[in-house]
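All protein chains but one are shown at their positions in the complex.
Here the chain labels run A, B, C, D, E, F, G, H and I in written order, and each chain numbers its own residues starting at 1.
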Amino acid sequence: MLFHVEMTVELPHDLPAGVADRLKATEKARAEELQRNGKWRHLWRVAGRYANVSIFDVRGPGELHEILSGLPLFPFMKIEVKALCRHGSAIADDGA
Amino acid sequence: MLFHVEMTVELPHDLPAGVADRLKATEKARAEELQRNGKWRHLWRVAGRYANVSIFDVRGPGELHEILSGLPLFPFMKIEVKALCRHGSAIADDGA
Amino acid sequence: MLFHVEMTVELPHDLPAGVADRLKATEKARAEELQRNGKWRHLWRVAGRYANVSIFDVRGPGELHEILSGLPLFPFMKIEVKALCRHGSAIADDGA
Amino acid sequence: MLFHVEMTVELPHDLPAGVADRLKATEKARAEELQRNGKWRHLWRVAGRYANVSIFDVRGPGELHEILSGLPLFPFMKIEVKALCRHGSAIADDGA
Amino acid sequence: MLFHVEMTVELPHDLPAGVADRLKATEKARAEELQRNGKWRHLWRVAGRYANVSIFDVRGPGELHEILSGLPLFPFMKIEVKALCRHGSAIADDGA
Amino acid sequence: MLFHVEMTVELPHDLPAGVADRLKATEKARAEELQRNGKWRHLWRVAGRYANVSIFDVRGPGELHEILSGLPLFPFMKIEVKALCRHGSAIADDGA
Amino acid sequence: MLFHVEMTVELPHDLPAGVADRLKATEKARAEELQRNGKWRHLWRVAGRYANVSIFDVRGPGELHEILSGLPLFPFMKIEVKALCRHGSAIADDGA
Amino acid sequence: MLFHVEMTVELPHDLPAGVADRLKATEKARAEELQRNGKWRHLWRVAGRYANVSIFDVRGPGELHEILSGLPLFPFMKIEVKALCRHGSAIADDGA
Amino acid sequence: MLFHVEMTVELPHDLPAGVADRLKATEKARAEELQRNGKWRHLWRVAGRYANVSIFDVRGPGELHEILSGLPLFPFMKIEVKALCRHGSAIADDGA
Partner (left out) sequence: MLFHVEMTVELPHDLPAGVADRLKATEKARAEELQRNGKWRHLWRVAGRYANVSIFDVRGPGELHEILSGLPLFPFMKIEVKALCRHGSAIADDGA
């Protein structure tokens, strides 16, 4: 089941540099792990913004929430979720 | 080069049924053709809305505009475009 | 799997009365059927507006879209969908 | 009498961890108590966001305000309230 | 029980004059009746706009919806509802 | 002359408790005084939010600004003002 | 007493030309009359838009509403009103 | 003097084809003329939308309004104007 | 050349009182100076908000920016600018 997720990161400017770097490193490691196990199906950078557009392939909203709320940067993110399904004009199921 | 496009279709209620059906049929045929030739890389339906989220793989904004403005339903669409690029945590280039 | 759906109906004023009444009647019949078969789990009227807040219990976004886009009033609705899951402080699963 | 309430929590990043944990614990205990006594009728998590959608069953707006403004996390919440009533197509009163 | 209601009227320009005048006349009569029976407690014009701010005193959201959705101009209104209750600094209950 | 004012209070979380309590106490005393002298004609709590809807009866915008900008909580408020006048369907002048 | 009014005109494209021209002519005559009698104190065009920014000098909101709602183009306008008063740093009362 | 103008065109679907084509043709001719005489300094298409971003070089807001309100498509445009000036980090005046 | 400027001031609550007072004093002196030399043509307070509506008479956007960005409170302001010109129905040029 696919969910379209747009994440915009807003790190406070007074967050100690060390803390920010650790957050980003653990976020990156977690994102790579989720991509390898197929949950995080697509991850693209929105050019010009500290934001990404992603497609998650999960069992349902429960697993989606577990994954997103578990991300190290979650407390600093504005997140928009859209549930996706197969489009009538799609020539492949494309995970939907 | 990837562009994220969200299309929301608003067909006027007083559009003659025949006209609407022809528009939808030609739109579907065109969408299928663009998917086959790799331009329209991903096409998903946003559940609950007459809207889709798509990823286009084109040479640049010029070709993107040509494709989108040439869609039969273009005059009835609200379109939002985001330019995408490879994310620092993406484990594959995924077309970006 | 639960989805929270807010539907706001905007019927054009120049829709012939007969058409509007038939739409409303078939909408009501369909809504009742979906409630009886458990898909449309909750349906409440938003006081003061031609809008409702509903909870759908479906297999996934695909079935949700099928149901919503099949509603007679769908072409006249603004729809917002939120995927729901069990809350950490919920004392019952409540369908989530 | 039913009220639909959407609560979005925005905890400041510089809130001492101990304070945040105590707030969350007392919030959880209070929410469970309100669910047990029937006031907090439905509580669902919005997948991907630190937000919930809830249905409260109270005597009127006064009691609703007392409950919400008394929640430990109230100072950190954006809250939207909609008054609900029975929908003309609802096959059960469902508390409305 | 008090509800704050803001109504903005948008009459289509192509509504035949006779229809518009009859709507306004029946709306005015109904509003006067509701004020006399105490339901429509306050009715003020927002200066410069075809809009009003009103306070309704009703048994609950159900009665509020019945009244508002029964107004002749209801199909041409954008309506926002806020549930009110007594303010901690109010020196009189003022109907709340 | 009547003005409709909606005040939403956003107290910073790091405001020392003593300061916040003194602000609220002086605000309450001032509000009560303004109600007694007829300036603050109506004051209702918006259920579920740290906000109120009020009707002020003043000589003009100058006096309104003096009163509002002099409120202890003014620096922490988002304020929306609407000028009101008598509605054509109002059966009493109701201060307008 | 001064009110800042921003008027944005949206004439429907299918309004017969003759009707539109008559509306504009009567609007212009009325605007000139109101300027001559001092009610319409300032009238400026917002460059690039069918909109104006105006300052009205009236006895109160009632007279403001009478004037604005009596304008021939009123049914085709989106209007925003701000009540003005003398600024603490203004070196002249400037009508406020 | 430079003004940044974003124009979004919304042609009604029921505008007779002949009328729309004539409008577009005269618009194109006028745009070309304004570019040749240096008033319309830059004109770019926003990829994916019936919109453009333009830079006008004019004597002042008066001339800008004359040009924009004189465009054949003006009645069907949503227009946003920003006044521009030379940026402190610009290495050339670039018309500002 | 006239520009309509709306300034909304948002002073952080933790700005030391002395700093805030000095800012306000220098802002007031500067505003008075600009009014005396005719640049700041109109300055009105928006009743109920820490905001003003002003009309500036300057040589062009460059001078406008110099003036506004030089105001002591500039870093704490949200500013909206509209370029103005003479209205077709204005009976006096009124500086436009």
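We take it that a contact is a pair of C-beta atoms (placed from the backbone, for glycine too) under 8 Å apart; a residue touches a chain by one contact, two chains touch by 3 or more.
Since the structure is predicted, the reported quantities are computational estimates derived from the model, not experimental observations.
Chemist: From the list I:L2, I:A31 or I:L64, pick the residue that touches the absent chain.
Modeler: Within the whole complex, the residue contacting the unshown chain is I:L64.
Chemist: On subunit H, what residues meet the omitted chain?
Modeler: These residues of subunit H touch the chain that is not shown: 2, 4, 27-28, 31-32, 35-36, 42-48, 52-53, 55, 82-92, 94, 96.
Chemist: Touching residues of subunit A against the unshown chain: what are they?
Modeler: These residues touch the chain not displayed: 11, 13-14, 45-50.
Chemist: For subunit B, which residues lie in contact with the unshown chain of the complex?
Modeler: Counting only subunit B, the missing chain is touched by 1-3, 60-62, 64-65, 81-86, 96.
Going forward, only the chains that are shown with their structure count from here on.
Chemist: Looking at B-H and A-B, which pair shares more C-beta contacts?
Modeler: It is A-B, judged by the count of C-beta pairs in contact.
Chemist: Measure off the straight-line distance from the CA centroid of subunit D to the CA centroid of subunit I, and report it in whole Å.
Modeler: The answer is 43 Å.
Chemist: Subunit G to subunit H: how many Å between their CA centres?
Modeler: A distance of 27 Å separates the two centres.
Chemist: Residues of subunit A touching 2+ other chains?
Modeler: If we look for residues of subunit A contacting two or more partner chains, we find 2-3, 61-62, 64-65, 81-86, 96.
Chemist: Kindly provide every pair of chains that touch.
Modeler: A-B, A-C, A-D, B-C, B-H, C-D, C-E, D-E, D-F, E-F, E-G, F-G, F-I, G-H, G-I, H-I
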